[in-house]
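Worksheet: the structure to be examined is printed underneath.
The complex is shown incomplete by one protein chain, all other protein chains being positioned as in the whole.
The chains carry the letters A, B and C, assigned in the order they are written, with residues numbered from 1 in each.
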């Protein structure tokens, strides 16, 4: 959650501190109000979508929504001005989320049915971790992110294989079952293949011929077992990451060996006495 | 399964021993009868719910249920009196379960349809492990609990991410498919998104447009693969826990300290050299 | 796949060798014909169940089935006579399967609709591994079995917890949704709870109220994540088992340390030279 650029001194610096940092009282207040506004605007859109529930309040909701959007727009412009490299901020992950958070209301002027996409601003809630000083959670989030990033190539290879399989098997079922049995086109058959291999199984399209059911059975077993692969990939990474964390504990000063347990007194590698256990070494592995 | 507080001497102490401890003959008898009463009262409620099956016995069931509730109420009051800090017991996990176990019958006087919630008292069966001295099972239960507790932050981060995803994608499907196709409101669409990402797939609400089916397909693959994450988290913790258990077999011959890691050469407690690691020590890990 | 008891000398011994052992030519021939008969009888039952397909052959099927049953009965009696402790064989896992394999035909005399249970004799195919000298597969089967056995306590604790959860949540949904919405009794609601938590999701019973859908959503997320637990348990055991296998390689003669890689020349623990790598040590870890 880094923000880009070092702001200019003066009013920009103070604005930057309030908007981007959460260390000062003003900064924290700003973030907390932001979260409240995000939640209220989402609640308004959700309630409005339920038939009959929001009818009486429609004018109020509309007014509130315009107020929120104006606030978010001003905030976005403020961010752009008090950062040294506005374009880098605008293209960053959080910059894009902040923009998507205020666009729907404007788009809804042209296409009213897009109004509900205001919910996308819930992604801005990722800042909640920083506001409430939930450092331990940020650490876990980063550790999970690291494990997923480390396994991204294996995951992409796996995804490529799955897409090829559903295209081939979907086409086979299209030929075997045919439009008469619900498999009306190859895209539809591929959609069915995905619902089957991911074991979702809506039941809106089902094989009716014996050969079709046989192929479907094999696909179900294949999909069921194939789930093992991404699970194995991710688990192996998380296990390795966790092993690293466990090993970060106490190290021997003589030979630098890591991984001593909390109650160890002598280095397991060279036999030298270990410095006494202290709370600091425990806080290095809080979970 | 600890109960709180040291009771006063005398009759309270004797009562405490019977109700809370399972070492004496009276204590074990008490617990065994409690389990029988719990199972019988649950069976009565279950049978009663099946149309036609319980009609003839309704009066009997009602009488039995009041008898049981009186017994449980007396037992609960007994627990409160023979514990030093009644409020701590009342607020503990088991205290809350014990209270929920007897409330439904009283609530049913006001709201008869809540009668079935008597089944909640099945949670009192957690005591069955203690009664039958199933110590090995208690150890496994605690080990599982420890693994889950150690991974709780990662699980919360993951859950937060899933909730944001189903809200955003549910809203997108609401906009794409619309009420005409079954996606009648944002809450309904989020409910559909959860049934899809968890691969349950009831089929009561299904996407009908091509774009909707495309987004749904991506959600299914995402949900299918995302299952890998909590599995990876929990597996890594259970593996680490099991590795620790395996390591408990290396003991120092000088000072008898257990728990040395597989790669240790010197005793962590007294510094003496350890006998080398061999597979025999690993195979000694009984489960 | 051990058979019990040491047979008497003479004709019983020869019979024992043919039926129970697979080392002699007669023994292997016997087992191969047994497998053929099992497969043919199962195929007959399966074809017979498909409407219209088996009509012309019904008399043939019936005759064949009686022939097979007589053969199996004679074989079962032969096993009983040439084993020293017939009762132990009859009560063993394979003894029970052998008995269940021939009972359905007799039961079908009284209750014709049970005829199809002849398929149970497919369990006798477990002997196929032994017949075709698939030793490596037997090793893998035993290794899997060992991992599952080692984790049985954790699995039982987990199962007990799941059963309590589906009873409580099923009852809650029965109270919330009620018979009008398909939740006609507590057993039915528990059945629905199981279909939902295991993510099967038939869709024959579905929640219709908002509160019901909210509870159902939580159950889906809970069930989806709970799958992580047995997976973690089993994976941890299989990983540990696999680590053992990897470590069974070359050991140092001086210090008995195991786990040296194929290309190692010196002991990693004490530095002594290792005996040269040979094919025998590799065959100890064939996969």
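In the analysis below, contacts are C-beta pairs under 8 Å (C-beta built on N, C-alpha and C of every residue); 3 or more make two chains touch, one makes a residue touch a chain.
A quick note: this is a predicted structure, and the numbers were derived from the prediction, not measured.
Among B:95, B:170, B:187 or B:203, the one in contact with the hidden chain is B:203.
By the touch rule set out above, chain B reaches the unshown chain at residues 199-203, 231, 235, 262-263, 265, 277.
Counting the whole complex, the residues of chain C in touch with the unshown chain are 42, 45-46, 49-51, 113-114, 116-117, 119-120, 122-123, 125-126, 136-137, 140-141, 143-144, 147-148, 155, 159, 162, 187-188, 190-191, 194-195, 198-204, 227, 230-231, 233-235, 237-239, 241-243, 246, 259-261, 263-271, 273-274, 287. Considering the complete assembly, chain A touches the hidden chain via residues 150-151, 153-154, 156-158, 164, 167-168, 171-172, 174-175, 178-179, 184-187, 196, 199-203, 206, 210, 213-214, 216-217, 220-221, 223-225, 227-229, 231-233, 235-237, 239-240, 243-244, 247-248, 251, 255-259, 269-270.
Keep in mind that, in the parts below, only the chains that are shown with their structure count from here on.
Centre-to-centre spacing of chain A and chain C amounts to 40 Å, using the average Cα coordinate of each chain. Chain centres here are Cα means. That of chain A falls 28 Å from that of chain B. Multi-chain contact residues, meaning those touching two or more other chains, occur in chain A at positions 199-203, 231, 235.
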